[in-house]
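Right, I'll just put the structure down here and ask away after.
Only one protein chain is missing; all other protein chains are in place.
Moving on, here comes subunit A:
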Amino acid sequence: MKFETPAGANPIDRGKVVGRPLDRIDGKLKTTGTAPYAYERHDVIPNQAYGHVVGAAIAKGRIVAIDLAEAKAAPGVLAIVTAGNAGKLGKGQMNTARLIAGPEVEHYHQAVALVVAETFEQARAAAHLVRVDYARTKGAFDLAAAKGAATMPKGDEDSLVGDFAGAFAAAPVQFDAEYRTPDESHAMMEPHASIAAWEGDRLTLWTSNQMINWGKGDVARNLGIAPENVRLDSPYIGGGFGGKLFVRADAVLAALGAKAAGRPVKVALARPMMANNTTHRPATIQRIRIGATKDGRITAIGHESWSGDLPGGGPETAVQQTRLLYAGANRMTRLRLAVLDLPEANAMRAPGEAPGLMALEVAIDEMAEKLGMDPIEFRILNDTQVDPEKPERPFSQRQLVACLRQGAERFGWGRRNATPGAVRDGRWLVGMGVAAGFRNNLLQKSAARVRLENDGRVTVETDMTDIGTGTYTIIAQTAAEMMGVDIGRVVVKLGDSDFPVSAGSGGQWGANNATAGVYAACVKLREAVAQKLGFNADADFADGRVTSGNRSVPLADAARDGPIAAEDLIEYGDLHRKYQQSTFASHFVEVGVDRFTGETRVRRMLAVCAAGRILNPKSARSQVIGAMTMGVGAALMEELAVDKRFGFFVNHDLAGYEVPVHADIPHQEVIFLDEVDPISSPMKAKGVGELGLCGVGAAIANAIYNATGVRVRDYPVTLDKLIAGMPLSV
C-alpha cells in the first residue's frame, strides 16, 4: 500500500481496540521469566558451547603478536577465534570500526579474540590467558582539543537562511553561549548476546537486535556470505536504546566461534566491555546564538555543534531541532565532525535532539530571562506553524503551544518564583523549570503478513522487534481492530528474518510504521476474506463477524477450507515533502537542591505530549516515563569519563556509570493531547518513545538554575559544578 494522500476515515478510527490502555499481551511472559532472551534460549539447539570475548587493551595501534598456547591448553577450551585465523572478514555497512581487531586496533576493547569452551567459567578463565603484545600509537581522545580541526560532515551541510550574522549583530538583545554534553552509554539491562549455529552454509543467529533486516545484511557482510544464508531471530529484547540497531561483535564472533568449534556457540558481552566495545552517544560542544527584538521576537538563531567519531563515522546531529522549533527570519545551523580515536559514536535514543535540546532549551530559558519574559511566553511568542526554513511547508500537526499552556496549568507554573534562589524548603532550595520537547516523525517502509487461521484466530508475522516498548501489543491491537476480533484472538510473531521486512525499532518510528504495515496487510486480508465469503469490499468486520447489509457471517467461516494469508507493506509518497511531521511536548520539572551539599533531587515531573494517535496510552505512558527517567540521568549523572591519555571510557560498568535508581525518580505525570495526524499514515499515529526524553535534561537544568541561581552549561549538572556558585551562609 502506497500512502500518498492524507488518510480518510478507516476502521482504526473506531477505536474499539486501538487507543485503549490494554495490558501488554507479552506481560505475563515477561513477569514470569518465560519470555526467553537471546542468551537464555537453551532449547533452540542442543550442545551450546560458551564464548568469551577478549577486548583490546589499547585504544589505537597494532597487535604485534598473540600467544594462544596457554589459553588453548586451558581446561575445556574448544577453539579460539582471532582476526588472524578467522579467514577473510568484511565490515558491516552500519559499522564504522571493524568488529574484530587485528592487526590494527581502532578503539579500546575492540574484540581481539573469542575463547570458546565447554562452560562459561572455562571460557572466561582461558580468556585471561590470551597474551597479546601491542604497539601503541598516538590517538586523539579530547573533543575540545580536536575541535579546531573538525570538518563539515558529508551529507550534513550548513543550513543558512537570510543573513544570520548581520541580523544577530543588529539584534537589540543578543545571547551567545557554549554548552557541553558528555559521552553517554545506552546501559540497557540485557547486554548484546547471540547464539550461533551453522547448518552447512546456513547460519542461524538467535540474537538481540533492534533492526533485523539491517542485521541480516551486516552479518553477511562481516562474514562474507550471502544474506540469504543468514537467519536472525530476536523475539524478545531486553532494551536497546539504539545500542542494538547494529550487529555487534557478539553476533559475528558467535558465528565464527561456532564454525571453529563445529558446534553452536553463545556469546554475551560482559558488562565491563559494553561501554568501550559497543557504540555510545558522543559528546558535543555546542554554541548557540540568539538575537531578538526587545519585545522578544527572535530575529536570528544560530546553532553549531561539534562532535567526534572514528574515521569514517558521523556527527551527533544536535542542531536538528533548531531548524524547526522556533520562528526567526535569519537562521544558521552547522555541524562539525572531529576525528577521535575513542570507541564508535552512534545513535542513542533521540540522537540529535536529546543533546541538542539540552543546549537549545537552556539557551531559550537564558534568553527569556535576559528579555525579562516568562520562558513559556517567550516560546509561545516565537512559535511557528510552518517550517521556518521553507515556509510553504506547514507542520502536519503542531500543538506545542497547547502542550505548554496545559502543562503550565497542570503543574502550577503560576506559582513559580522567577527570581532564582528565592524558594526554600528546609535545607532544600526549590526551583521549577520548563523546556519544549521536539522530535521528528520518521517514515520507513514496513511489511507484515497476516493469516486468518481455521479457528478464526489471526496471526501476524513481521520482522519488527519489541525492545520493551510494547510493539507486540499495539500490533495485536491493530490486527484486532482491522479484522474485528478480540485482541485475545490475535497471535503476534516478531523478530524473525524469515518474516516480512519491517521498519524495525529505532528513531521512535517503530510504532507508526510497523502498525501501518500491519494495517496494509489487513486491508488485503479483508479483501481476500470478503471475496471468499462473497461480500463486497465494503463489508464491515466487527465482533468476529463479517457483515454487509442484512447478511452476517462468522469471520472464521472464511478459513474453513484452510488459512487465508495476505502480505503487504506500507510505503510512502511525498507527503513528508509537503508537510513537516514532528512530535511535540512540554516538560515541567521541580527540583530541590541541598543548600549545603549541592545534591539535586527531582521532586515532580510532568510531560504533555502531542504525537498523533496514541495507539495504547498505557504502553505509551511507560515509554514516556522511561524516557523522562533517562532524561534525569542525562541531566544529573550520566557521563562516560574519558581517559584522555589512554583513550577509553574509564567508568565502564554500572557501578561507575550511574543511571537513576528508583530513589531518584519522584512522581511522574504524563498527559497525551488528543491528536490524530492523517498525514503520518493510515494509523494517524506518530511516536513517543524518544519525545519523552527530548527536553527533559534542559527542564531539569533550568529548574536547578531557578532553585540556585547557578547556571551550569556543562552536563551532567553534578554538585561539584554547583557548590562553587552557592555561598553557604550558616
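Assume contacts are C-beta pairs under 8 Å (C-beta built on N, C-alpha and C of every residue); 3 or more make two chains touch, one makes a residue touch a chain; residues count from 1.
Please note the rule applied: contacts and distances are computed from a predicted model.
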*Of the candidate names "ABC transporter permease subunit", "Imelysin-like domain-containing protein", "tRNA uridine 5-carboxymethylaminomethyl modification enzyme MnmG" or "Molybdopterin dehydrogenase", which one corresponds to the UniProt protein name of the undepicted chain?*
"Molybdopterin dehydrogenase"
*Residue in contact with the excluded chain [from A:Ala9, A:Ala69 or A:Ala655]*: A:Ala655
_Omitted-chain contact residue, chosen from A:Asp142, A:Asp594 or A:Glu669_ = A:Asp594
*Looking at A:Arg14, A:Arg124, A:Lys147 or A:Arg393, which residue reaches the missing chain?*
A:Arg124
_Per the touch definition above, residue among A:Pro272, A:Pro420 or A:Gly709 touching the missing chain_ = A:Pro272
_Contact set of subunit A toward the excluded chain (per top definition)_ = 55, 57, 75, 121, 124-125, 128, 272, 427, 594, 596-599, 601, 636-637, 641-643, 645-646, 650-653, 655-656, 658, 660-664, 716, 718-720, 723-724, 728, 730
